[in-house]
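Please find one structure pasted underneath; my questions will follow.
Every protein chain but one is kept in place in this view of the complex.
Chains: A and B, in written order; residue numbering restarts at 1 for each.
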Amino acid sequence: MTTRLEKPIFEHSVPGRGAEDQWPRDPGPGATDDLPAALRRRGRPLLPEVGELEAVRHFTRLSQLNFSIDTHFYPLGSCTMKYNPKACNSLAMLPEFLARHPLAPESVGQGFLACMHELQEMLKAVTGMQAVALSPMAGAQGEFAGVAMIRAYHRARGDLERNEIIVPEAAHGTNPATATMCGCVVREVPVNADGDVDTHALKAAVGPKTAGIMLTNPSTLGVFERRIEEVARTVHAAGGLLYYDGANLNAILGKVRPGDMGFDVIHVNLHKTFSTPHGGGGPGAGPVGVSARLAPFLPVPVVGRRGERYCLLTERDLPQSIGRLSGYMGNAGVLLRAYIYMRMLGREGMAKVSEHATLNANYLLARLRSAGFDAAYPGRRASHEFIITLRRQAKELGVTAMDFAKRLLDHGMHAPTTYFPLLVPECFLIEPTETESKAALDAFVAAMTEILAEAAKEPERVTGAPHTMPVRRLDDVRAAKHLDLTWKPTAAHATPATS
Amino acid sequence: MSNVPSDLKYTRTHEWLRTLPDGTVEVGITDHAQHALGDLVFAEVPESGRKLAAGEPFAVVESVKAASDVYSPIAGEVTAGNPALASEPEAINSDAYGKGWLMRLRPAAGAPSTPFLTAAEYEKLIAAEGG
Partner (left out) sequence: MAFIPHTREDVQAMLAAIGVDGIERLFDEIPANLRLPSLAGVPEAATEMEIGRLMAERARLDGRPLCFIGAGAYEHHIPAAVWAVATRGEFYSAYTPYQAEASQGTLQLLYEYQTMMASLTGLEVSNASLYDGASAMGEACLMAVRANRKSRSQRILVPTTVHPHYRATARAVAGNQGLVFEDVPYCTEEGCIPAGALDRYDGQDITALVIQQPNFFGRLEDVDALCDWAHARNILVVAVVNPTSLALLKPPGQWGARGADIAVGEGQPLGVPLSSGGPYFGFMTARMEHVRQMPGRIVGRTMDAAGRAGFTLTLQAREQHIRRAKATSNICTNQGLLVTAATIYLSLMGPAGLERVAAASHARTRELVAALTRLPGVRRLFRGPVFHEEAIALDRPVAPVLEKLAARGILGGLDLAEHHPELGCALLVCATETKTSADIERYASALAECLREARAA
């Protein structure tokens, strides 16, 4: 990692400079003479004018300002920051896969479609669902599809009253946001002191307006929802359906299947459980799996098979589909990466993943507790993640979870998830994943122990952290009040005429 | 310990009301609320002429960590939104009951309102919430 900052690339621009080896040959003066003058652009866009080496150097240096899984321990709870195998990338980027146009005929693409179909089948097997659609482009879009399907199912039965979606108060923000996007109303139910959904409150909340409930299991609190079967019975008895947020599938992969727990529809986060790259914010993929009664509503296209031929099924084949969620078939390249990863895991590997993810989490929890940290749910096993609360330290030492997080950066480790779930004050949600070694976990414990000691002796070192990163703490208030969202040339910069 | 002026009325959703000499009602958010939000970066206030129902959201106040709706305690017609907040949203932090007012409205005659709290009742409410 470097701490040298880079100027914005526009400040490197010199008019007339460019990576000309990459440009096509000049088509000549008459090439665009048929474009009407009234529709032509006036002025040039503000794009960098740099040579190829300058561009490569600039972006390579920028990359060196980042933490990443390839370079740092990254125990972000609910994100599953496991190793992204390089083969998943290189094989997904074979030239023939990259070159295929989305609207190419199915006869040209049987190799690719075979991978997609097999991915659907593996996802069915791993989740215990009857049918799978691959097109949602992220977990949030998968959630949208799921809730939209629930709504479509009720409307198809003539039940137009059901528009309430129940969400535990500890749920990820995408859950209630999704319910609103589907035209539903959110009803929150509390979680009890052990981390399970309050089943009494749930029974009071369900009724003829209940469309469904959105749950993660293990929950966002890092614990298994022990009364899941009772929850399922309660919601089903009231006429609602169960939606499974697959964010925490890594904890139970190969051990338990959402379909067996009673869920009617699920989404899987391929960029979490199945190791497709996080890429600085995406792309992800959120395929959905459903029970038989929701299968007619799946978003299109779905990969089908007619005899020996693979094909794409569209609205013609699925007339009750909730429709298409993307221009083509979703994040195909991400799906390919997940396929390759799942093939490398295989049957035996799936269970090993959840076993070692759970082992790592429980080990880390035990060692952190020994080191003096408080577990949010001390009576519970960790799933693949767990929460510690720094509320005591905040009160006694004036050092918050945010301060700990920033000081961890100085130790060369990315902080765990902070301040989520909202229920637990001053919390760290920690998910090591199965690809981290015992040595990496021990190093994390050592760092946390050191910071705790520092918080007692020299708290300003912690509250003023980070000290060794390329920048110190950033002024969020200023960023929101004085919006500076695009670079603007000043008189000092030689600029081309901008539009 | 939050500032809770005794001459104002309050709501359970942390708004305050002040009746002005001309009969209009001035509304803002309490000191407790601004403290919970943190440094405010933006406030969106209603245009004059807008008609509001009791309990209807009429403004949004935004800090770095939260964006909250503000609810009208009474039905009526907006006579003014505070124009100063466009450039100085932090007035809500520094002077929640004075320069940080959000809107003024003319109450609709005989219209229902949400239940009001006295200063003492509001203090009890925020103490119970851990404020």
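Throughout what follows, contacts are C-beta pairs under 8 Å (C-beta built on N, C-alpha and C of every residue); 3 or more make two chains touch, one makes a residue touch a chain.
Everything numeric in this text was worked out from a predicted model, so none of it was measured.
For the chain excluded from display, the touched partners among the shown chains of the whole complex are A, B.
Looking at A:Arg157, A:His200 or A:Lys255, the residue that reaches the missing chain in the full complex is A:Lys255.
From the options A:Arg157, A:His200, A:Arg233 or A:Arg347, the residue with contact to the chain not on display is A:Arg347.
For chain B, the residues in touch with the chain missing from this view are 42, 44, 62-67, 69.
Rule of thumb we're sticking to: only the chains that are shown with their structure count from here on.
Centroids built from CA atoms put chain B at 37 Å from chain A. Only residues 476-477, 479-481 of chain A touch chain B when the two sit together in their complex.
Against chain A, the residues of chain B that register as touching in their complex are 38-39, 41-42, 62-64, 89.
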